[in-house]
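Just one protein chain is left out here, and the rest sit where they should.
Labels run A, B and C following the written order; every chain starts at residue 1.
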Amino acid sequence: MSADEDVYRRQGFGASVGMGARPGLLVIDFTNGFADPAGFGGGNIAAAIARTQTLLAFARARRWPVAHSRIVFQGDGADANPFSRKIPGMLILTEDNPASHFVPALQPAAGELVVRKTVPSAFFGTALAPWLMQCGVDTLVVAGCTTSGCVRASVVDAMSAGLRVIVAADCVGDRATGPHEASLFDMQQKYADVMPFEAIRQLAEARSAEG
Amino acid sequence: MSADEDVYRRQGFGASVGMGARPGLLVIDFTNGFADPAGFGGGNIAAAIARTQTLLAFARARRWPVAHSRIVFQGDGADANPFSRKIPGMLILTEDNPASHFVPALQPAAGELVVRKTVPSAFFGTALAPWLMQCGVDTLVVAGCTTSGCVRASVVDAMSAGLRVIVAADCVGDRATGPHEASLFDMQQKYADVMPFEAIRQLAEARSAEG
Amino acid sequence: MSADEDVYRRQGFGASVGMGARPGLLVIDFTNGFADPAGFGGGNIAAAIARTQTLLAFARARRWPVAHSRIVFQGDGADANPFSRKIPGMLILTEDNPASHFVPALQPAAGELVVRKTVPSAFFGTALAPWLMQCGVDTLVVAGCTTSGCVRASVVDAMSAGLRVIVAADCVGDRATGPHEASLFDMQQKYADVMPFEAIRQLAEARSAEG
Partner (left out) sequence: MSADEDVYRRQGFGASVGMGARPGLLVIDFTNGFADPAGFGGGNIAAAIARTQTLLAFARARRWPVAHSRIVFQGDGADANPFSRKIPGMLILTEDNPASHFVPALQPAAGELVVRKTVPSAFFGTALAPWLMQCGVDTLVVAGCTTSGCVRASVVDAMSAGLRVIVAADCVGDRATGPHEASLFDMQQKYADVMPFEAIRQLAEARSAEG
């Protein structure tokens, strides 16, 4: 994408947002159904789940506010919507279906917010933005799946909600490589800083040393 | 992207949303600043603006509700935000700067909604969704720029707001080809029906004939 | 309040919004905890619940889209918020506590939307507005409790979301008379048409006869 990148550089895209004083973590849709290549998973999602365990442990150790999202539809189909019209299989993700439950390695802990949703963004129609406001979060680190779907939609909304956003590049995954790479590129140019967990760790530790 | 496409097909993505009984049109950010390759424009944006003139005339002839969005920041920088932090040049788009004004060929007509925004989506923090609700719109046809930026963000929100979305493939443009193509692919798989204006015209006329 | 009313009349408040072609029904927070005078109930709430049974049966018979809201907080207190800080007892309304469950006489039926919330409005941070958009609802009839709390907040948001709102005066209740009456007055002047169920029934039947 070097010719493309050149256009963005000339037009002044891709500046850094940096990390503020109060980071939080959002883990998006790492549920059994998205971990399963025969369900909605595949690609590098398993690797992202593995790496997110380290990120989540780091966030908890530093007492960052942590939120998780999952897709849940009503069992009677009452809340089927244009999103499920586009991807009909999504409607199996009901409260009782293990496919809608978080993977065992990334269960929410007490004190962490869980939001249910029926659309891509973890912010749209949920209490996530208000919760981050009351927690005083100024920078949202994002992990989850899929990069080109619910991650990207949530990143756009997090930025629009007034937050600096840092995408943990090795903690987000997608079922297909092309969309994964294309969305990382777009997010870095327009919405967020994109970097691997190790760089986020260093940034957070440098900030604490300053403070 | 054929290997990628195969994954999506196997997992049941990409069903059609179709056109409902009451379409509306949203024209996103076709302003001078985005028409100018030396500003935020370039790529196939000029071609998309040209084609949108035909689409807009068609929508008006059929009395579809029509809305337009533009990016406008305060002149004193008070509403600079994480989006403008990522793309600092955006802050020049103030009320009085011609770069923030609609291109001459696509001026809003009386009775059409205009929303100002400081983020990618034309829905986020605006009165657009309420206006479409009161107009009774059930299907939103989308034109504008950029495909991978404000168009895509608005398409995700339109769908999340309960609307069927049809992206007019030849009426959306981007400064770079890679992101344009990648977002058309993602939108077709997950959020909207993507088709050229000619197909939208035929669909609308077929629906009227039925009705 | 006749002197007050006079001011509103002189300034042109209190026009009628009327009923559109596609009404829907919203039943707000008629749960055991709000039915119980020793909980959050009392006043005329029991009478409103009784009357709402007739309204709900009417709405179902006419196949109006029906939605219900309930307050639900997480069991670990993670989503305690400024609302629960103001009314700490609200935090007992967890998923498993019968106080958060709908009263037996007003259980949701299959195909009806249920939204959980942690704030007064049934629209704020929920999928209610998108659902009404996709159902094509243009007029929202509102029942529930409390008149001066969650009903009023939801009425303001319903109107702001682009809907005509009709408050079923004998199907809304409050723990105290003063706030109940004051909110009915304000809503009639500024946000909604306020009338008893019997008038709503006649309006709906007249509309059908026309259609």
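The rule we apply is simple: contacts are C-beta pairs under 8 Å (C-beta built on N, C-alpha and C of every residue); 3 or more make two chains touch, one makes a residue touch a chain.
Every value quoted in this text rests on a predicted model; they were computed, and no experiment measured them.
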Chain not shown: contacting residue from B:6, B:79 or B:198: B:79
Contact footprint on chain B, counting only the chain that is left out: 74, 76-79, 81-82, 110-114, 116-119, 125-127, 130-131, 134
Interface residues of chain A (partner: the chain not displayed): 129-134, 136, 138, 160-163
Touch residues of chain C, complete complex, unshown partner: 1, 3-4, 7-8, 11-15, 17, 39-40, 42-43, 81-83, 85-89, 119-121, 124-125, 148-149, 153, 156-157, 159-160, 162-165, 175-179, 182-183, 185-186, 189-192
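Basically, only the chains that are shown with their structure count from here on.
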Same or different residue numbers at the chain A/chain B copy interface, by half rule: same
Between chain C and chain B, distance of the C-alpha-averaged centres to the nearest whole Å: 35
Chain centre separation in whole Å, for chain B relative to chain A (CA means): 24
Numbers and ranges of chain C residues touching at least 2 other chains: 130-131, 134
